[in-house]
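The complex is shown incomplete by one protein chain, all other protein chains being positioned as in the whole.
What follows is chain A.
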Amino acid sequence: MPQGAVTVAPGLSSFLKSLKTTPVEPSVEHFISLLKRRQIRNSRPCAIAATALLLRVVGEFKGRDSAKLVERIRQVGKRLTSAQPREVVVGNIVRRVLGLVREVVEENVDVGTEATSDVGHNSQLQHDSLTRPMLASTISTFSPLKHASAEPTDSSLHQSEAMSDSGELSKRPPFLASHTSYAPASSAPLVNSLFGLFSHPDTPSTSSTPTGHQSPNGKGALTAVNLERLADFSKSNFDLKAEVMDGIRELQDELEQSDDLIAANALDHIHSNEIILTHTASRSVQKFLQAAARKRKFTVVHAETYPHDHTATHGILLTGKKRDEYGDDVDDMWKPLTAAGIQVVLIPDSHVFAIMSRVNKVILATHTVLANGGLVAAAGAHMIAKAAKVHQTPVVVVSGVYKLSPVYPFDIEELIEYGDAGSVVPYEDGDFVDKVDVENPLYDYVPADLVDLYITNLGGHAPSYLYRIVADHYRSEDINL
């Protein structure tokens, strides 16, 4: 078939190929134009392209100043996100990389401080007292008052200035008092910690917040001592660039493996002879189901998401892979679920309610997961989730952590992309198109209360816990790019 020939339309694969040869700046422009033209779309391709691009950006970065590197990444990130704000994943990746740079910097500072044990011990104590406000500030960041987080909270203030003019920052810690005004709800632990600032309580357990977290956040608190170190830090001889690039490569690995890691959970959630309803063409969901299909027999009811992704849906049912992944996919040996002996029933979206009374579980693919536990998914997801709720059917959302975004859905409409009306009513029907206002929303916002469980590459989480995972993965100072 002549149609079978791979057309070299610009897309993810061509971008990745060109990335190797073209310099950074044109590549950024290239990516921006691809995003704008929707030639790279959907979370996974966007994430892969963004990481690859940032790897180049870091690789070509000259100089050893971490602050400048952060500034550079942030500037590229700003351009990318403004090119296509609804591909939230791009922003997520940029934030992850920024966090990575900061982590690398802090780790090296820590190494430096531990060399002189006395100061190290001192910093450890101060560290403790400072982490608690840190936690409070992250919570307040994800409160409904999203815009409040635009104000620099204490730590971000520290950090950003630490990066730029780190020298004078050593006098700043008392500023912490200002914190209470931003997060009045958390004032109780704060009082504790403020006392702690001066009195050094011997056991941190007196405070109401858990103390034993050694997450990146814990390290994230830059103490005054740390900051001092930072001043002469650029003179020290460690390879910032190499470490950051290693980190980005790890991120790439994570993107690669996340579907498999998610799929590893499959057997915990699917029992035999279940009837599972899913929608659109999603790699993660397909892998998830396939992992379960290896051990168990069940039935899949697949809503086709007409008119947005139906061709891809049909394709994935027939061949096991999406059309747009053709060619650039490493594991081309995909098989459709049916090859594993799984009964698959394709239904139009209107049938969801009729079928739902017999469905045991709904598995949704997602475009973006938001910090409040809601998600943006292919159109139709809302009604599927709602119908499931009405029938008391559990709704499981399968998503890689990279889709998890610190964005709070303050304005839902902002996140919804509208697509080509021509796919609803073809433009040949000029009379109709002329008079009737045809709409084709591509995404739905599904509120958190319609979701029962998230399965990410880290495991299963309740929607109410997602904010915590967000806090683990993004630095609060990077939330506003």
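Convention: a contact is a pair of C-beta atoms (placed from the backbone, for glycine too) under 8 Å apart; a residue touches a chain by one contact, two chains touch by 3 or more; residues count from 1.
Please note the rule applied: contacts and distances are computed from a predicted model.
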Between "Mediator of RNA polymerase II transcription subunit 20", "Translation initiation factor eIF2B subunit delta", "Heat shock 70 kDa protein 8" or "pantothenate kinase", which matches the UniProt record of the unshown chain?
"Translation initiation factor eIF2B subunit delta"
Could you tell which one of A:85, A:336 or A:460 touches the chain left off the display?
A:336
Which is it among A:73, A:317, A:415 or A:470 that touches the chain not included here?
A:317
Among A:387, A:401 or A:451, the residue in touch with the chain that has been omitted
A:387
Of the residues listed, A:301, A:415 or A:479, which one is in contact with the missing chain?
A:301
Take the complete complex as the reference. Which residues in chain A touch the chain that isn't displayed?
1, 3-4, 275, 299, 301, 305-308, 310-311, 314-315, 317-321, 323, 326, 335-339, 341-355, 357-358, 378-380, 382-383, 386-387, 390, 416, 424-426, 431-432, 435-441, 444
